[in-house]
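Quick one: structure below, then a few questions.
Removed: one protein chain of the complex. Kept in place: all other protein chains.
So, subunit A:
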Amino acid sequence: MRLLWGETVIRDLFTKKKKYATIPSEQAKQEVPEGLMTKCPQCKSIIYFKELKKTLLVCDHCEYHHRLSSTERIEMTLDEGSFQEFDKNMVAKDPLNFPDYKEKSALDRKNTGLNEAVVTGSGTISGMEVIIGVMDPRFRMGSMGSVVGEKMCRAIKIAADERKPFIMFAASGGARMQEGVFSLMQMAKTSTALNLLHEKGILFISIMTHPTTGGVSASFASLGDINLAEPKALIGFAGRRIIEQTIRQKLPDDFQTSEFLLDHGQLDQVVPRKNMKSTLTNILEIHQTS
């Protein structure tokens, strides 16, 4: 019995659906000429990238939710200009001296302009102050190592101290194998930090986006006071292939989707991207303390 866990899940996924539209990094986007077109991986419609941006990178024809960079997610979620980033210089070490880990991290830093797989900070949503974390699946497949855990825990501590709601957008294949038990322990570390919010009665909203699997699904992402997901995101603990091998059955197509989780009582709501900000606004308003 081999447990394929963590990164495997996302690797499976990315090889299967390689046709994601490429989301250019901030610098690259400015260089993109007007009128660049992109093809929807689901319905194959050809869409102007400019038009796609107006619909928050959701296909107008088939509602396909394109993958977002952390920058795009923050732009769509927070009030303009309100974001203040925390700990943006923190980078991974290589505690196990793991083959190629340093090189791969460096390459991801270069290609994405990011230092790690999560961006954290403070900002406002419809004028209400929040602490936010957004994972970026382009960096090491969004996997959780020491930096993701540390940045999240520092953000959670600030939320606890300043009594502000904490909002987390997950997008991750799970624990980062190259950091071994250090990465496994980030599941315990982030959950232990979230207990601070629990004990102080501070709101935590978890939003699972495509994909939220393995050790991230089995820790902070499932621990929201309110758990939301974007439509058709892959969410689950074990990878589809390993489950099929274990039970020797083929799984239904909708297995481990947001809708599947909603049906099985694991989510509060599936929220389309265009309704996300108004949904968050409503939740925050209901939890405002005078």
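The rule is simple: contacts are C-beta pairs under 8 Å (C-beta built on N, C-alpha and C of every residue); 3 or more make two chains touch, one makes a residue touch a chain; residues count from 1.
By our rule, contacts and distances are computed from a predicted model.
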item	value
From "Cysteine desulfurase IscS", "4Fe-4S dicluster domain-containing protein", "NADH-quinone oxidoreductase subunit D" or "Acetyl-coenzyme A carboxylase carboxyl transferase subunit alpha", the hidden chain's UniProt protein name	"Acetyl-coenzyme A carboxylase carboxyl transferase subunit alpha"
Contacting the left-out chain in the complete assembly, out of A:A155, A:A193 or A:I207	A:A193
Residues of subunit A (touch criterion as defined above) contacting the omitted chain	1-8, 11, 87-96, 98-99, 109-110, 113-115, 146-147, 149-150, 153, 175, 177, 179-189, 191-196, 198-199, 214-215, 217-223, 235-239, 242-243, 246-247, 249, 251, 255-256, 264-266
